[in-house]
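All protein chains but one are shown in place.
We call the chains A, B and C, going by the order they appear; numbering starts again at 1 in every chain.
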Amino acid sequence: MRKLITEFIGTYFLVLTVGLSVLGGGTTAAITAPIAIGVVLMVMVFAGGHISGAHYNPAVTLAVLIRGKISFGDAIGYWVIQFIGAAVAAFTVMFLLADKIPTESALMANSTYGLLAEFLGTLALAYVVLNTATAKGTEGNSFYGLAIGFTVTCMAYALGGFSGGAFNPAVALGVLMMHMANWSDLWVYALGCFGGGLVAAFIFLACNKEDK
Amino acid sequence: MRKLITEFIGTYFLVLTVGLSVLGGGTTAAITAPIAIGVVLMVMVFAGGHISGAHYNPAVTLAVLIRGKISFGDAIGYWVIQFIGAAVAAFTVMFLLADKIPTESALMANSTYGLLAEFLGTLALAYVVLNTATAKGTEGNSFYGLAIGFTVTCMAYALGGFSGGAFNPAVALGVLMMHMANWSDLWVYALGCFGGGLVAAFIFLACNKEDK
Amino acid sequence: MRKLITEFIGTYFLVLTVGLSVLGGGTTAAITAPIAIGVVLMVMVFAGGHISGAHYNPAVTLAVLIRGKISFGDAIGYWVIQFIGAAVAAFTVMFLLADKIPTESALMANSTYGLLAEFLGTLALAYVVLNTATAKGTEGNSFYGLAIGFTVTCMAYALGGFSGGAFNPAVALGVLMMHMANWSDLWVYALGCFGGGLVAAFIFLACNKEDK
Partner (left out) sequence: MRKLITEFIGTYFLVLTVGLSVLGGGTTAAITAPIAIGVVLMVMVFAGGHISGAHYNPAVTLAVLIRGKISFGDAIGYWVIQFIGAAVAAFTVMFLLADKIPTESALMANSTYGLLAEFLGTLALAYVVLNTATAKGTEGNSFYGLAIGFTVTCMAYALGGFSGGAFNPAVALGVLMMHMANWSDLWVYALGCFGGGLVAAFIFLACNKEDK
């Protein structure tokens, strides 16, 4: 239960910050939103890591499941609560920024680019999570939150222009609910994010064979 | 006494930076002020944590009191000195930026939004403080200042537009003295900030039952 | 093998971010690109340090070789895979930003300045790597990735205007392939970067004589 509360809080503040810093960020959002989003992920990972492992991301939960650090039963619970947290955050943003929520959003300009962007960004994120938060070689470090959060910052600067830069199916749900992307592009996020998490897990297992 | 000196210095530099970076930050303040404010909180937490616990925030002191890591007597002293530090900082800003202090400030556009913003931001801040600076599961870490300071950075980017983003009753006092907000909105800060600290403490206690 | 995979991934994401954040960063790239690039290096160093040492930079590998922490045979493998990773990243950027890749690029305005810039930036970077990731005096620290990544951030802000700010022969290869610099200036990057790495190694050895 305490793990689910922690996952809810982390995902809620992550998606809240995504919505408010992008839709409410005005002309400087291109500079500030990737910082705000990476930072909120960092602080929530540092705050919740010792309780739930601080995934806040169904693709990360998938990667941690394949890596063998969470049971399938627990993973189901994590996935459900992450999507609930994201939805509640989206409703909060829609309440606070009622007049700034777009009435509809265009399709992604190029869904091949968008798919590649979500795949690469999520791969980087899940790769960093597995190596800094679940590997024996980095046990006891004080940098996991910094590394994990700021992976989203740099990937958002690099890849955000192609897909919006979710790198997280729960964030994608929030983004779709807040009309920051079009529901017809749902498959791009689903395939790109879970695909990236999957590949990251296999890379990790290949590079850390002795680390069970 | 050394604890009170430390709380004074930390709160002083926090409120000083709030005033100078917002009122003196010109056209780029929307980008730079949340960084400057989060950073000054980070460095003051790292510098003073080993002496006073580095609250610099009456709502954080309330949360730490409920969590049982400070006595009621000490908390009173912390509250008094935090407000004094904030007031002295506000006078310093009024001296240095005499010509840039607004003569009066408008009411918050929407006090419901403002209340929700102060509540959510302070909840996040107190939640991060309790988990990174007072929990057994994160004992001995080197990231508490980074996590605590940057919580203000991301919450200011996300929520600053609704309430100014104090997340701290002592900062609110400074903000009101410097005419960055209207005294009629005092209740928004009081209710939002102390409410956020209170709820964060109960969430922490629910999620860390074995951690006394 | 796992070391080479790690070096490939790190160099790939570094050069990917260089290309996308500069060429795709629009009018705010002068602010955001140095942050994005320093941050991606930081997260990849934190993620891969425990496997390969996380060089992602042939000039750093040269410095580590002189310092005696990698064998010559391994260094050859690192160099080859770093250049391959950079090239694959450059192709990815050329695919994603096909319409924004310049058709040709001008010569450096002043190659003496460019040479000095690459030399100083790479010297700083290799000096920080050796002292934070290979020195006895800083063993077990949790800051090496932060220090290493952000060295590129500050050197890019300071020196990027003279040479583009590669500070890394593999990044230079990517930069040349993406037409962000002119192939006639290849010698500037080769001489400046390897020269900076070389000098940093000798400074380190002079200052850490007891540290074998």
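We take it that a residue touches a chain if its C-beta (ideal position, glycine included) is under 8 Å from a C-beta of that chain, and two chains touch if they have at least 3 such contacts.
As the structure is a computational prediction, the values presented were derived from the model and not from experiment.
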Listed residues B:Trp79, B:Phe143 or B:Phe194, member touching the removed chain: B:Phe143
Contact with the hidden chain (one of C:Leu146, C:Val175 or C:Cys193): C:Leu146
On chain B, residues whose C-beta touches the chain left out of the figure: 2, 5-6, 9, 13, 16-17, 20-21, 24-26, 28, 31-33, 35-37, 39-40, 42-44, 46-51, 92, 96, 142-143, 145-146
Sites on chain C contacted by the missing partner chain, in the whole complex: 30-31, 34-35, 38, 113, 116-117, 120, 124, 127-128, 131-132, 135, 137-138, 141-144, 146-148, 150-151, 153-155, 157-159, 161-162, 203, 206-209
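Methods note: only the chains that are shown with their structure count from here on.
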Inter-chain centre distance, chain A versus chain C - centres from mean C-alpha coordinates, in Å: 27
Gap in Å, rounded to a whole number, between the CA centres of chain C and chain B: 39
Shared-contact residues (touching 2 or more other chains) in chain A: 31, 35, 142-143, 146
